[in-house]
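Note that one protein chain is taken out, while the other chains of the complex remain in position.
Moving on to chain A:
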Amino acid sequence: MTRRRFWQVFMMLCGFIIWAVQFTLIYGATSTTCALEVAETRLLGIGIVPAVIAAVTLAAFLCTAGVLTYALREHRRLQSGNAGVTDIFLSQAAILISAFSIAAIVWQGLPALILPACA
């Protein structure tokens, strides 16, 4: 796999990877703090668990939105040149996957934000 192809595949999977990292971080943080019984801790009036969830979800959202913007631009660039079918396919897949990952990241963050951390 050439360096360029590796990069294209990586960008295609980026949405999934960010989604998985977000999942691990927010549910990891929630269950760890619950198990250690520190989930109710507040710093400066803000609960640490909701703060971590909100920060991680926002970061994941922005990163994936960046990937989507990049993939859209790349796709437009490829279409105006004479790119091969594989290049076009990979850029289309990157658009689709990052767009779905944005929805998934929001949907995944909501329960952690709305429901009590430890039940």
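Assume a contact is a pair of C-beta atoms (placed from the backbone, for glycine too) under 8 Å apart; a residue touches a chain by one contact, two chains touch by 3 or more; residues count from 1.
Please note the rule applied: contacts and distances are computed from a predicted model.
Participant: Which of the following names does UniProt give to the chain that is not shown: "Carbohydrate ABC transporter membrane protein 1, CUT1 family", "Succinate dehydrogenase", "Cytochrome aa3 subunit 2" or "ATP-binding cassette domain-containing protein"?
Facilitator: "Cytochrome aa3 subunit 2"
Participant: In the full complex, which residues of chain A touch the absent chain?
Facilitator: Contact residues on chain A toward the absent chain are 103, 106-107, 110-111, 114-116.
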